[in-house]
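Sharing a structure here in structure tokens format.
Only one protein chain is missing from this complex, and each of the others stays in its spot.
Here the chain labels run A, B and C in written order, and each chain numbers its own residues starting at 1.
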Amino acid sequence: MVVLNPGPIEVGGIRLKNHLILAAGILGSTGASLARILRYGAGGVVTKSIGPAPMVGHPGPCLVVLEDGIINAMGLPNPSAAFMEELNVLQGEPVIASIFGGTPEEFRTVAGWFTGRVSGIELNLSCPHAEGYGAAIGSNPDLVEECTRAVASPGVPTWVKLTPNVTDITEIGLAAERGGADAIVAINTLKAMRISTSLRRPVLGNRYGGLSGRAIFPVAVRCVYDLYEACSIPIIGCGGVSTADNVIEMMMAGASAVEIGSAVIHDTRIFASIAGDLYSSDGLDAREVVGCAHV
Amino acid sequence: MVVLNPGPIEVGGIRLKNHLILAAGILGSTGASLARILRYGAGGVVTKSIGPAPMVGHPGPCLVVLEDGIINAMGLPNPSAAFMEELNVLQGEPVIASIFGGTPEEFRTVAGWFTGRVSGIELNLSCPHAEGYGAAIGSNPDLVEECTRAVASPGVPTWVKLTPNVTDITEIGLAAERGGADAIVAINTLKAMRISTSLRRPVLGNRYGGLSGRAIFPVAVRCVYDLYEACSIPIIGCGGVSTADNVIEMMMAGASAVEIGSAVIHDTRIFASIAGDLYSSDGLDAREVVGCAHV
Amino acid sequence: MYEEMPIGVSITRIVEETPSIRTFYFDHEISARPGQFVMVWVPGVDEIPMALSSSSSITVQKVGDATAALFAMGEGDVMGIRGPYGNGFSAGGRTLAIAGGVGATPLLPLAESGQVEVFLLGARTASEVVFADRIRRVARLMVATDDGTAGHQGFVTELVSRVDLEGFDRICVCGPEVMMAAVLRILERAGCAGRGEFSLQRYMKCGVGLCGSCCIDPHGLRVCRDGPVFPGTVLLDSEFGRYARDASGRRQRV
Partner (left out) sequence: MYEEMPIGVSITRIVEETPSIRTFYFDHEISARPGQFVMVWVPGVDEIPMALSSSSSITVQKVGDATAALFAMGEGDVMGIRGPYGNGFSAGGRTLAIAGGVGATPLLPLAESGQVEVFLLGARTASEVVFADRIRRVARLMVATDDGTAGHQGFVTELVSRVDLEGFDRICVCGPEVMMAAVLRILERAGCAGRGEFSLQRYMKCGVGLCGSCCIDPHGLRVCRDGPVFPGTVLLDSEFGRYARDASGRRQRV
């Protein structure tokens, strides 16, 4: 297996301890939880998505574990501005605030709360199961560009997280780039549903949800590959990553770093264990690996 | 588990021996192979997609088996009109001809070859890895409507198979309906890619391919559910079905029958074994089940 | 991973334990360790965490929407169950159980499997004392009620002074958080917080350790996965007894 040189890296304006980042919405609701994941080996962490007003999320069931993936419809529960106190225990750590809003103005407001208190901002333009938010905006290139522009400014590293539930993801990636994004995160979950045959109704309280985990890895690799051909800003690969070899595969597709979500279900220390396989002092420089599958 | 009454059914103008249909492109290249699958319990079979001119398909690798799915980029290999002789051994059997073309005119031509020789026609407007064909047309509602109209006519039951690689699949389903389709088949494969980390290049000869099998089942259920809300013609569920309970789940989402592809890799007799679990003389009428999860 | 879709279970029998607490028996056996919990899906309403009061029952106090909807269900009605989840109580040793109200639920299977020697049970009033007869059959039961209508008048915590803590290898506790926090203080003073096992309740959404809504400060432990049972030592100097997060993730005093 290809292995990489260890050591801190910088991607899209953000300094990370390694290439492995905790994805948004996974154990990201409290400062203590984020600190735990950093302690357990993550190179950086993304918070739960925070919006302009507190939300309690969708009625349950909110998440179901499948054989090869997970479907969830949390509904973006978040305490809004009250989340700021969670950051107290994370001073100086590589924390990326995931934010969402219904308008460019709302994005700007929420981003403002975080400015100066986190390493960067990730725009959630991609949650597939929150009406008026996330993918509702994220499948419209003009809105993506506007929301990105409302947040991106010098000194505020801005990442934009894309939905794969569009006909052409590169169109959205290019819109984020035009809006001033420092990096693209691909992908959020695939719009999906399971039905309980014994209860004869969709199993998620919200009916629709997002599919994540191993099942979506081939779709995520394809999206990263597409975006690498189309865009010139760095890409953070996300979706179904669960081994060091998956990380290398994402990087060969064009990712400069990866986010890991669902795989945390197996082990909160998965970042350290992947890092153990991924890094070695005689490893390659990541620059030799990123995008090398574009032959 | 919910079980169904056995017996022949009619869906979208086509009479089938049961609800379980062999999906296009799976063991559908020869008449003898299709006859074998019928002998082994399928209620109907769809042929490999046949186009206006012979094609040899993409260079290999054309297919890779993953832990929870399959990626393929066959590239629509087909002998074109020469395929007609394969039908000789299938006289009177429930055979659906899958066809493709680059224009409505080509669709009409190919459909013409089959008219009167098969139970119905399925338009492949959804293959994600053949330039100028399949999803290239199938993500444009106007072209979908035109191609469907070019084929659909009284006495020619016409099914239209949709791609999930669009922002809104219901838009495409409605276009097929306007074009005169008798049924919608959902879904074809998800656009996907895997990279060989040891060879440092995409593993499929065509680089891109389509993901099928268990991994895509939650996406397929979601598409069927969406289409059932939007359209009024019957839906054939396809994508990741591998158990009788999956069949029931697809039907509860709104499918009147299902197509099964990748699961054949486990067992060519899977149709008989699913039917064994699915049917019982004290089972429900399918009408009680189809769409019942829309609460 | 294996598929963990909720299984549909039919309610076979409903027992009114107290005016506010009912036990719902269903037609499935769930093999779980005492102290593990399940996610109970009340169709069309919500999904909520519940301890198992036996391998085929949950015992529920009506407190809000989902529990009220459960109370509106009758025999033959169907709900969804996924799990069991969480760690459950540790195995073995001489055991003291301390329960407040419906908190007796996870402790009942522990007692009925013969693992509890002494069971201290608190309730508001006599009619709200749950499982007393069943517990008496398998353990020495001591009851306390706030109004003195049964057993000792006062808090269940006051019963603790009547037992010899030294004689127990573990002290399993479940009830309202203020009561559990009081027990923890007693154990700490007695120098045996490490033998205390506290079954916590926090707002849960996923139940499998992914979403983060049940995490407790300062270690970021997940009640649904690292718990719900924690040793007292882990809870000292934690948010326990002080605050918890609501459905949006905001902190609220307990």
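Of note:
Heads up, the rule we're going with is that a contact is a pair of C-beta atoms (placed from the backbone, for glycine too) under 8 Å apart; a residue touches a chain by one contact, two chains touch by 3 or more.
It should be emphasised that the depicted structure is a prediction, and the values quoted were computed from it without experimental measurement.
For the chain excluded from display, the touched partners among the shown chains of the whole complex are B.
If you put the hidden chain back, the residue from B:V11, B:A42 or B:C62 that touches it is B:C62. Of the candidate positions B:N78, B:S98, B:N140 or B:N188, contact with the unshown chain belongs to B:N78. Residues of subunit B that touch the chain left out of view are 25-37, 48, 54-57, 59-68, 70, 72, 74, 77-80, 82-83, 85, 89, 194, 196, 198-199, 201, 203, 205, 213, 261-262, 264-266, 268.
The criterion applied here is as follows: only the chains that are shown with their structure count from here on.
The most central chain, judged by the distance from its Cα centroid to the centroid of all protein Cα atoms shown, is A.
Subunit B and subunit C have Cα centroids lying 50 Å from one another.
Centroids built from CA atoms put subunit C at 35 Å from subunit A. Each chain gets a centre from the mean of its Cα atoms; for subunit A and subunit B, those two points are 33 Å apart.
Residues of subunit C found to touch two or more other chains are 44.
Touching two or more other chains at once are residues 295 of subunit B.
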